[in-house]
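FYI, not all chains are in this one, though none of them got moved.
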Amino acid sequence: MYRLFILAKCDLGHAETVGEAVAELDEVSEVYSVTGDHDLLIKVTFEDLQSISDFVQDKLHRVAHLRETQTMMSFRVYGSDIGDFVN
Amino acid sequence: MYRLFILAKCDLGHAETVGEAVAELDEVSEVYSVTGDHDLLIKVTFEDLQSISDFVQDKLHRVAHLRETQTMMSFRVYGSDIGDFVN
Amino acid sequence: MYRLFILAKCDLGHAETVGEAVAELDEVSEVYSVTGDHDLLIKVTFEDLQSISDFVQDKLHRVAHLRETQTMMSFRVYGSDIGDFVN
């Protein structure tokens, strides 16, 4: 399983509708409003690497009023109780 | 429940030991190695606001070889299947 | 009680009207024009965490001529004479 984290900025006044639209995408497991420079922190899980490209470019980047994203791929999980982080 | 996200940099060559040490702290629920400028993305959950201060300053910032942190507090969860995000 | 601090930039020539509009919002306790890169420093207090999301996205980000915000959540107050900073 792949985990991708995305910090996103939205057009002012639209973070709520972006957050709700993103939360409905199949691959998305968690969406948070966060303090700081960004509006949202999004966690996405994938079964294969190619799906990441499809998700980011075909789905996420087409959500209206999304303005900017910064992506981080997780390549290791620490601790023992989370489970199946293998590919 | 409060959720705090922390992006952390470690001294070169020590991200693994920092990641393992952080994952053993009680309040920490998830720790990931991530691509980009930072080494770790950490998710912490708290029952009350005062505990955040104790955790960040008394526990997290005293882990050896941690170099720099940037914290983000979540103040809203999107989607319906996660549950009890109230305080 | 929750305290959120917001550094805001406004469209040039509109900081005064933004400052006055923000000061009239119920949750806002203090608004200052400040030197530096930002125009305004805003202090907001909340009784519960969910209200922060409603305030930032439904009220603050809809004030006309606001251009950019950076939010900071306080999670500890130092000193003894301020009082009831509990959640």
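A, B and C label the chains in the order they appear, each numbered from 1.
Here is the rule we use: contacts are C-beta pairs under 8 Å (C-beta built on N, C-alpha and C of every residue); 3 or more make two chains touch, one makes a residue touch a chain.
Because the structure is a prediction, the values reported are computed rather than measured.
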item	value
Whole-complex copies, counting every chain including the 3 in place	10
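In the analysis below, only the chains that are shown with their structure count from here on.
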item	value
Copy-to-copy rotation for chain A and chain C - C-alpha atoms, rounded to a multiple of 5°	70
Centroid distance [mean C-alpha coordinates] between chain C and chain B, Å	25
Cα-centroid distance, chain A relative to chain C, in whole angstrom	27
Centre distance in Å when chain A and chain B are each reduced to the mean of their C-alpha atoms	18
Multi-chain contact residues (two or more partners), chain C	53, 56, 73
In the complex, chain B residues that touch chain C	2, 48-50, 52-53, 56, 73, 75-76, 85-87
In the complex, chain A residues that touch chain B	3, 5, 19-20, 22-24, 28, 30-36, 38, 40-41, 70, 72-79, 82
Sites on chain C touched by chain A in the complex	4, 53, 56-58, 61-62, 66-73
